[in-house]
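Here the complex is missing one protein chain, while the rest keep their positions.
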Amino acid sequence: MNPIKLALTYLRIGVLNEMQYRVNFFIQLLQSFISVATGLIGLSLVFGQVTTLAGWSRPELLAVMGVHLLMGGVIRSIIQPNMERLMDDVRNGTLDFALTKPADAQTLISVREFRFWQLVDVIVGMVVISIAFFQLKSSLGIFQLLGFLAALLMGGVMLYSVWLMVTSISFWVIRVQDISNLFEGLYAAGRWPIGIYPDWLRTGLTFLVPVAFAVTVPAEALTNRLDGTSLLFAFGMTILFVIFARGLWLLGLSNYSGASS
Amino acid sequence: MKRYIDFYLASMKISILEQIQYSVANYFYMIGMITEPVIYLVVWTTIAKQQGGSAGGYTVGAFAAYYIIWTLVRNMNIVFTPYGWEWRIREGRLSMELMRPIHPIHGDVAFFAGWKFVVILLWLPLAAILSWIFRPTFDIRWMEVIVFALAIWGAYLIRTMLLSLLGMITFWTTRVSAIFELYFGLELILSGRLVPMTIMPAWVQSLSNYLPFKWTFFFPIEVLVGNMTDAQLWSGICMQALWVGSGILILNLIWGFAIKQYSAVGG
Partner (left out) sequence: MTPAISVSKLSKHYKVPEREGGMKAAVASLFNRKYRTVKAVDDISFSIEPGEIVGFLGPNGAGKTTTLKVLSGLLHPTEGMVNVIGYEPTKRSHDYLRQVALVMGNRNQLSWDLPAIDSFELQRAIYSIPASEFKKTRDDFIDLLELKDLVNKPIRNLSLGERMKMEIVGALLHRPKVLFLDEPTIGLDVTMQRRIRAFIKEYNQRWGATVLLTSHYMADVEALCKRVIVIHHGQTLFDGELSRLVTQFSSFKTLGVTLPNPEADLSQYGEVLTRDGARVTLRVAKSKTSQVTANLLSDLQVDDLTVEDTPIDDVIDSVFTSTEEAK
């Protein structure tokens, strides 16, 4: 089956499912507003003290916040639910159902779940970015926009790959549920530009959990800080992450023995 | 009274024995939680350095001290959450707890109190590593240590009261996650969890004086990190006691209604 068609089918089912719980839309909206509000309060506290933080102005940091929110919405609507379901399936030995379907297993396990209402964060994130842009009083060039979108896409793919790698470990080590917690904690670091962190943490946030590529790099693209070389570097990293993730997934799968284990 | 002491000791022993079995999982959890204060610390260290070494009256070393003590206080602040209340009602566990001749909240307080001893033990090496990385500066008197040892338990009790009250909303409705998130948002701003209260605008600070939140975060941390006089230290403990006392009163009141509701609609 065509992977895109497959994904769209699951997407439709997910949306139909979630449309039954429309109250969740308002709950999600309220929660997004709470997180925007606390984020704004944090920013105003910082800029009550200084005018720039590590070279980033207030509207620029607002843009970072927007990107962080947007990407967080993507993680919570697509990546995390699918990976958590995979962990459950491996633990309970119920992955067989997915493996026996006539489609690429990795594609299948990556598109089965879809939390539609979490996309509210994506919309709110875009609104925040637009406001930031308005405050910056700069116009968005076509290359800038393309660079931003490319960086965003690559960042998303990298985060997905890391999640898949960590989840693949559950084929060997069954108890990985706490990973979600740890990942959420680390992702929170992306609310600020990665440059402010000490070297060791920055390295971790770049290569281990690529929060740098997922949030800071797209934000850099938006605020005219990104050159072609970094984008090319990000592209290379994306390829590497995808290959590693695929490899680890296949290795884990060959280790999977089903419910009988 | 003797019977309660007996119950608390037995209950704490059980939870210590249980949690020791889960030291590794506990550690993972604690490490996951450390990213939050580290992010705050890095941001405020950056600001302090940009301003020549201090921001809002805190030096780089004082910020490090604040957020390292923060990690212990945060762990003391982990109590039975509103989501836990939702679960215990849904799963019918509350019914079994109500069959015992002891208030379920006594059970919660005792269980988590036992857990805290394990947590404090596990925290010590983490604090050592954080101190080695971030170089905090402390100026501690022995009186501060005594008051701190009391204040973290005061914080624990106050937060238990607050979250139990919040959790009891689930007796009436199950769609409460938005209310809980709103609470956590308020707490973040008004407790000193995000930044030391003295960095907040004056009106926020005076608002926080009339609310219980700052006694669960800012006060215990400031006992060790700040420079309070003995009188200030002890009046802080009194304030905590006052909040615990009013918490117990309100809790008892609401509990009466909650149980009425519970025994009307099923368990």
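All chains are identified by letter, namely A and B, in their written order; residue positions are counted from 1 within each chain.
The definition used in the following text is that contacts are C-beta pairs under 8 Å (C-beta built on N, C-alpha and C of every residue); 3 or more make two chains touch, one makes a residue touch a chain.
All figures in this text were calculated on a predicted structure; none of them were measured in a lab.
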Residue, one of B:6, B:139 or B:230, that touches the chain absent here: B:6
Interface with the undisplayed chain - residues on chain B: 3, 6-7, 9-11, 13-14, 17-18, 21-22, 92-93, 95-96, 98-102, 259-260, 262-267
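Here, only the chains that are shown with their structure count from here on.
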Centre-to-centre distance between chain B and chain A (centres being mean Cα positions), rounded to whole Å: 30
Residues of chain B that touch chain A when the two form their complex: 25, 28-29, 31-36, 38-39, 42-43, 46-47, 50-51, 55-56, 133, 175, 177-178, 181-182, 185, 188-189, 194-195, 199-201
Chain A residues touching chain B - in the complex, by the definition given at the top: 23, 26-27, 30-31, 34-35, 37-38, 41-42, 45-46, 48-50, 53-54, 175, 178, 181-182, 184-186, 188-189, 191-192, 196-198, 201
